[in-house]
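Every protein chain but one is kept in place in this view of the complex.
For chain A:
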Amino acid sequence: MPKPEILDPQGKAVAGALPRLGFGQFASVRQGKRFELEVDGPVTEEILAAAREAGEHVLSNPVIEDVVAVYEDTQA
């Protein structure tokens, strides 16, 4: 997710569009990203740790973004 102090121009544009489509309940919108990483075999603690590290060092830029959640999705 973009850091709270970083202005999110895309989120602002979406927030502007929502009321025009009848969704007037939302005061603001922030837009982030979701990555789905697949592995062959079970998701171990080591794999989750590696995913966390990739999230913090490659998939996000710590200057402007926070990693908010890294978890195993058993539904996939």
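Just so it is clear, a contact is a pair of C-beta atoms (placed from the backbone, for glycine too) under 8 Å apart; a residue touches a chain by one contact, two chains touch by 3 or more; residues count from 1.
In the analysis below, contacts and distances are computed from a predicted model.
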| item | value |
| --- | --- |
| UniProt protein name of the chain not shown, from "Protein translocase subunit SecD", "Phosphoribosylformylglycinamidine synthase subunit PurQ", "Cysteine desulfurase" or "Transporter substrate-binding protein" | "Phosphoribosylformylglycinamidine synthase subunit PurQ" |
| For chain A, the residues touching the chain missing from this view | 2, 5-7, 9-10, 13, 58-59, 61, 63-64 |
